[in-house]
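Everything on this sheet refers to the single structure shown next.
Here the complex is missing a single protein chain, while all its other protein chains stay put.
When the chains are written out, they are named A and B in that same order, and each has its own residue count from 1.
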Amino acid sequence: MIADLLSNFWVLLAVKVLIVAALIPVAGLVVGFAELKLSAKMQSRVGPYFAGGRWGWAQLLADGIKFFQKEDIVPENADRPVFKIAPALVLMGAVALWVVIPWGPGLVFRDLDVGIFYALAISSISTIGVLMAGWASANKYSLIGGLRAAGQLIAYELPLVLAVVGVVIMAGTMSLEGIVRAQAGWFGEGGPGLPFVIPQFVGFVIFMIAALAELTRIPFDMPIAESELVMGYLTEYSGFRFLFFFLAEFSNMFALSAIAATAFLGGYWMPGLTESQLTFAGPLILVAKVMVLVFLMIWFRWTFPRLREDQLQTLAWKWLIPIALVNIVATGILKVVI
Amino acid sequence: MSIDHDTLRHLSEVSVAVELETPEMTLNIGPQHPSTHGVLRLVAKVDGERCYDVQPVIGYMHRGYEKLSEVRTYPQITTIINRIDWVSGYANEIPFIVAAERLMELEVPERAQYIRLILTEMARIASHLVFNASYPLELGAATPLFFALRERERVLDLLEGVTGGRFHPNFNRIGGVKPAYGAGSQTRKLAQDLPKGFLAETRQAMDRVLEVCDELEDLVAGNEIILARTKGIGTIPPEVAAAYGVSGPNLRASGVRFDLRKVEDYLPYDRFDWEVPVGENGDCWDRWWVRLQEIRQSAKIIQQAIDSIPSGPLQAKVPKVIKVPKGETYVRAENPKGEMGYYLISEGGLGPYRLKIRSASFSNISILPWLLEGVLVPDIIAIMGSLDFVLGDVDR
Partner (left out) sequence: MTTSPSDTATPTPDPLADYAAQVAEAVGGEVVPAKATVKVKVPTDRWVEALTIARDELGLVFFSWLSAVDWSNQVEVGDPPEEEVEERIELLCTVADISDGRRVTFSTDLDHDQPVVDSLIDVYPGADWHERETWEMFGVDFVGHPNLVHLYLPERFIGNPLRKSFPLLSREVKPWPGKVDVEGMPEEEEQESPTTENPGR
């Protein structure tokens, strides 16, 4: 009965959409809560404490409800439609990323052949939303923030893609599912396998740096830069539109970490587990790996100050891109030699 | 064929002329802005990220203290001058009180002078810790804030224990310091001196302050991005600094070994062994570094003062109603923000005839138009923050 229903394309689609729609806020909440508590720990604070009774676990839920209760203010001179669409577009980019993340053998919403490039391409949509938000707000701080975001996108899209090329060369496929299988079966079926972070360590580092820039998180948060641009492109947003941006940031953080975990850390795979075990344990393994990467991002966020716009561009064009190119060449040679 | 240099230069000018022209934009930073330390307003003309003209607009917090002090008695004035630089309120009182005492030719008891000195240095530590908290935050690093403010709270608690006020102690009296608590003259006994255990706790607190200095140094000085954001940014040559009246740590960061605590003797600083830290280049980094070192030196001074604080009365003999004899004097002191001075003109009345308040931040930020010409927008914030001003000290 259920199997019959699921075989219908539209029913299956609806179920998948529902799952994604349910997972994204949850992932956002988990990452957001991790950020609250970890930052508190790093700064010798307690962090949220009262909401929900224990550890303040309901803090972000309460925040979310608060945001929904707030007035949705649109500035008088704003470009109204664009101003209103922008947060949705940002969130859309975050949602679309989830499509290709494999959670276990066969547990994927859609296993695209060009999976990893789809993911990287779709993740840039958020930046267009940011640019729209910056432009439509009719605020100079927002405009500068939006333009900075655009400049950042152009600069960091390149190292992000180039860093992944090494992985693609090694795996011989662009499907994320295929990349996981390539890592699991590197030393033959049933062998110990090889997470690509070991041969592709340089690529991994570049990917993480570029992902931070893509997420506009410290040390690359110039588009927001509270101390300079008040709140950058977010300056004029309030209420649930502001919440959308927030949710998108955290869910993007989760999704990009999931891509990184899949491409470099073996995704849902763990040595010693059989295919059927992985079907159940896979999602947990992936989430564990993702949380490690999320922890890294939070750690950076609360340790580093932000770079200046020109230093950011220097880092991308003079360091990351050349190193990524060299890495590709080296990977190619390695592949031929092996 | 050869092309001479003039032609080359001409060619390069041509290529500049065909560049895409972008219109300038006036960016209004403040008076409400996260990093203008209150209500400073900057009108910046920017071309993209580059700003080529900045005009500070002040006066949003002008309270007219010079006029108000003309209608108040001397003891009443200390309450309002506390509010000039509220981050180190205690230190503001000293030069005014000393000015009045000089005109009255009062000899302040040793113990009172030591207490003044200890509390002034504690105010300096508190002020510099606020700078150490806020400056990395302005560069985007949030964590040093908590390290610094935690320690500052310890210092302020001690300050509060003696004076009853965290920010506005209003503790000095002409001729000495106010006994710690108990207002009525009947109950004023031994207990109204420093609170019990204050000196021992202060000594411990200073040890903690020295530790947190190390922590801050690890956290900030070892951070490549902070170095990249501050080294070589906002350089002030010593001549320019002096001509604009930039004083205090900002002047010392430019390599001038000049500290009013060494050359003026409003408090007995010459009895202690301490150094004047100076910077090398006068950039944002040096200004941060000098302040951090000053915290260490102040902690050192306090510990020495605790060791050698004499016993004795807290107050010189003063008449019940204080009248300052006719005369004029200028007393300046090394405040955490720089040179703070009071030009006091007395006509023998209950209050001054004229009190000119020379506050450090006012002169320190008057250099901003010169300093901010041609910098990038993020550097405006980095430079402004490194000058460590307080708007109450600018506007008075």
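Quick note on the criterion: a residue touches a chain if its C-beta (ideal position, glycine included) is under 8 Å from a C-beta of that chain, and two chains touch if they have at least 3 such contacts.
Owing to the predicted nature of the structure, the values given are computational and were not obtained by experimental measurement.
Asks: Any idea which chains on screen the missing one touches?
Replies: B
Asks: In the complete assembly, which of B:331, B:372 or B:387 touches the absent chain?
Replies: B:331
Asks: Which is it among B:86, B:146, B:167 or B:198 that touches the chain not included here?
Replies: Touching the chain that is not displayed is residue B:198.
Asks: Which chain B residues touch the hidden chain?
Replies: Looking at chain B, the ones touching the missing chain are residues 58-59, 62, 64, 66-68, 70-73, 75-76, 98, 101-103, 105-108, 111, 173, 179, 183, 185, 188-191, 193-200, 238-240, 242-247, 251, 256, 258, 260, 262-265, 309-315, 317-322, 326-332, 339, 341, 343, 345, 347-351, 353-354, 356, 358, 362-363, 366-367, 370, 395.
Everything below uses one rule, namely that only the chains that are shown with their structure count from here on.
Asks: Could you put a whole-Å number on the gap between the CA centroids of chain A and chain B?
Replies: 44
Asks: Once bound in the complex, which stretches of chain B touch chain A?
Replies: Residues 25, 27-28, 33-35, 49, 136-143, 145-147, 150, 219, 223, 225-226, 228-229, 376-381, 385 of chain B touch chain A in their complex.
Asks: Which part of chain A faces chain B closely enough to touch in the complex?
Replies: Residues 39, 42-45, 140-141, 144, 218-219, 221-222, 225-228, 230, 302-311 of chain A touch chain B in their complex.
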